[in-house]
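Every protein chain except one is present and positioned as in the full complex.
== chain A ==
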Amino acid sequence: MDDEYTSGFKEPCAQCCAVDWGLTDEGRFYCRSCHNVIERTKEVEDSNFNPGSSRVSTISSKKRKLKQERGRQWMVCEGFQFILMDQADALVKLGVSKHFKDEVLHQLWMLYLHRSQQAYTNTPIRSCTARPQTSDSDSAADLSVVSGSETDSEMFPPSRASSVTSNADNSDASLYASSVDGSTYRNQRGGTSHLMTMKKTLVLLHLGLVWARQGLTLSDLLRLVNEGHVPYVNTFQAFPEEMKLSGSDSVIFKVLKVPPYEQVHKETENLIGFLQLPAFPPISRQSLLHPASLCLRYLMEVNLPDDLYPWVCELMKFAQLDDVLQNRYDPFLHRKFPHYDVQAVAIIIVTMKFIFGLNDHVEWESSTRASQSPHSGRTFNLRRWYRLLQGAVLRAQRRRDNDAARKQWIPEKLLSSNRQAENVAMKRKRVSNELQSCFRKLTSGPSGPSGPSDGPVQPPSIFQFFWGDMDGADGPSLHRQNLDLLVTQVGGILKPTNEQYWHPALRDCSSCHDGGHYSEAEPTLPRMFVWTLQLFAFVLDLTPALIYREVLRVERRVLGTRTPQSRKHTKFLNVRLERARARLGAEMRARARLGAETRARMEAETKARVRLGAETKAKEGMTVTPQGQRKRKKKAPDGL
């Protein structure tokens, strides 16, 4: 009876997942199995209202149906545009400012399309396709028309189903609809280095985040991708119905791994060169991307005492790494794109070397003394910190591996190029799906929400560890402990008790790209130092060699590039060390105040984000854990 209206609607019911729709008296859709009424109403297709055009409407509906089967013509970069939009939406939902998506990312994308001559240009590259249809020039014209109307608020052009006119019923199109240039995308003239790839989407996101000075570093972005909060694997499944994919497209859009940190970073440098970007906007002290903020964040992450922060800031100042104007990144002046996160971590490590020593002797002696002192409960003890962190890292590594084992890599949509392969693949997919759903059913019963899901397994958070006394914490918090016995007061100035500082040869090695020679140097380094490198490598999810290289870089800035072998320069080094120590001690109290203020501000912001996050999550029906304070994602302050 009302099937003629509801047959086209194939969405499963939200309550009972059945696809069995009927029409209520008011014309609303309702589910016949659970009587759940939804918002959708039957479209007024009553031909009585426009008697003259009934025939026209029939023709167009048939065409639309046919178009739905064949899909419309679409270009590969359109697909990427869709994916980028998806990813940017996810980031905005996590707390990144809208300015990042609407202005920065969009501009970067347009610039990329322009430079690679795929769109927004008068001479778009058309890869040689076998199709003789007229659709090519149509879409090219469309794209260049859009560039003229950039001021339109609808920044990402809407679907152009209306503009493709008579091609829906082309009878000689292949049975497997796909993108227009999917099969030849890789063979375009001009080489392949500037083509869009899935990896480049991450690169563009990273560039956009840095340009917009958001507090999400590259390691954060990659971690969010790995955890599934930012779509990357199988994003093409979310393409709209009209954009159909086939085998040749799968090569471009399918991913079986998330690229590692260094690769994405290198590609970012390449892309900056390709796009010929100007100097980046400066990173102000208030921004979350500033080294001061990043250092504070990482100090909190690894449970180091807050009293260490003023020392970190002093070191930054001494190395001139906090200078807003001097550290403004300009592609023409600076060869290398900075690693913001690694740099912050390196600063912390150098500070730790100054205060703790990290040479396998000094720090343990001072720990022993700290544990024997009368106020050992409140004094920071490196041994205790080491044990806590070691346990926490092992558990976190195990958790990370377990989550890695529960990832859905294979897409649900089947992409194949020929009938035979498709049949085989379809059969196997059915078996695989059957098995998966069987076990899903078996494991989701009594265990309820703790069963596995295909989505992200943890709520998104900028912190990986949680320190405190509540349930589920990784360990007790050491943030409020003081640095007694590690710093001594000499005439009103605080100085580190440890008077030695060791470092490997600091001269810049120009012969190697790595600059660190970590694998050769590692056996000679103190074990505690190596362990610290590995700790931060786990937190950032990259190799210790990268951090080691950056540590050397910071040390060069602090201590100069003289190697310790030269006697003449040892004195110079000592003088510089003295100066460094003096400076570190000098404005301690002012720094301490500022450090506390910043931390208080960050905590307040985090609390605000918690509330905001909780609201968003409540809307989505998820629950917020009571210790979620520090686990919330931080948003960049508005107005940046």
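Following the convention adopted for this analysis, a contact is a pair of C-beta atoms (placed from the backbone, for glycine too) under 8 Å apart; a residue touches a chain by one contact, two chains touch by 3 or more; residues count from 1.
Rule of thumb we're sticking to: contacts and distances are computed from a predicted model.
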{"item": "Protein name as given in UniProt for the chain not displayed, \"Sorting nexin 2B\", \"V-type proton ATPase subunit e1\", \"TATA box binding protein (TBP)-associated factor, RNA polymerase I, A\" or \"Co-chaperone HscB C-terminal oligomerisation domain-containing protein\"", "value": "\"TATA box binding protein (TBP)-associated factor, RNA polymerase I, A\""}
{"item": "Touching residue (missing chain; options A:Gln237, A:Gln276, A:Gln320 or A:Asn402)", "value": "A:Asn402"}
{"item": "Per the touch definition above, residue among A:Ala425, A:Ala473, A:Ala505 or A:Leu525 touching the missing chain", "value": "A:Ala425"}
{"item": "Given A:Ile410, A:Ala473 or A:Leu525, the one touching the chain that is not displayed", "value": "A:Ile410"}
{"item": "Interface residues of chain A (partner: the chain not displayed)", "value": "222, 226, 256-260, 400-410, 425, 427-432, 434-436, 438-440, 442-443, 445, 447, 451-452, 541-542"}
